[in-house]
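Take a look at this one; I'll ask things after.
Of the protein chains in this complex, all but one are displayed in their positions.
Moving on to chain A:
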Amino acid sequence: MSEVSVTKNAEGPAPAGDQLVVLDNVNKHFGALHVLQDIDLTIKRGEVVVVIGPSGSGKSTLCRTINRLETIDSGSITIDGKPLPQEGRELARLRADVGMVFQSFNLFAHKTVLENVMLGQTKVRKTDKAAAAKKARGLLDRVGVGTQADKYPAQLSGGQQQRVAIARALAMDPKVMLFDEPTSALDPEMINEVLDVMQQLAREGMTMVVVTHEMGFARSAANRVVFMADGRIIEEAEPNQFFNNPRSDRAKDFLSKILHH
């Protein structure tokens, strides 16, 4: 895979068009819990950023703020130069450009697999039915569930459902894909089929933010690893450096707990 070296401390004025997602001094509370603390994060076009950290560290919340499924208390988030608007039509338009894959798949239970992948195209993008179906079938083939097109989600395995969910997000031609622990609800033998699809996406140059516990994926697919704990970004580094030579004690502690068994 391409060696996209991410010089994260490039202080120089990077070309604005290159920065796809920018979080600037983002803060969020859940009641008394300060779940996101002064988060600064910039994701460039084509970059794959993997967010890891212990549970409760705020990484899922971070992921969900990017398409405003969670609101923030202060700071700003911009996507492709546009600040996230308030809830409404404009936000809906922006969300169409941001693909989201959930831990619990969330396929539309009353629609077939094919309809799941068509719905956004026909209702949001206003693509005509035939073109939407053609594209949906192509995407389903690409993620390896083409033969399941006419089944309902409940008839599929977890791994298949998650791949359909990825196809559903891709059908909108998103600028960036958010993955919120996409493999955490899967049986072990199904994790790889989902990771393979994600690897392939990463190779094709999709901009991705991936919250995961899959360290193998982080090592092989990420351009950059973001380590979070207690609502803060503790460390950002290129994967090799992070896994072999973490700077912070918190990261060392975390890695020692998960890498040896």
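What we mean here is this: a residue touches a chain if its C-beta (ideal position, glycine included) is under 8 Å from a C-beta of that chain, and two chains touch if they have at least 3 such contacts; residues count from 1.
FYI, contacts and distances are computed from a predicted model.
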item: Listed names "Cytochrome bc1 complex cytochrome b subunit", "NADH-quinone oxidoreductase subunit K", "Amino acid ABC transporter permease" or "Protein-arginine kinase", matching UniProt entry of the absent chain; value: "Amino acid ABC transporter permease"
item: Sole residue of A:107, A:198, A:211 or A:251 that reaches the chain not shown, by the stated touch rule; value: A:107
item: Touch criterion as defined above, residue of A:95, A:135 or A:250 at the omitted chain; value: A:95
item: Options A:18, A:40 or A:87, residue touching the unrepresented chain; value: A:87
item: Footprint left on chain A by the chain that the document does not show; value: 67, 69, 87-89, 92-100, 102, 104, 106-110, 119-120, 123-124, 152, 154, 165, 168-169, 171-172
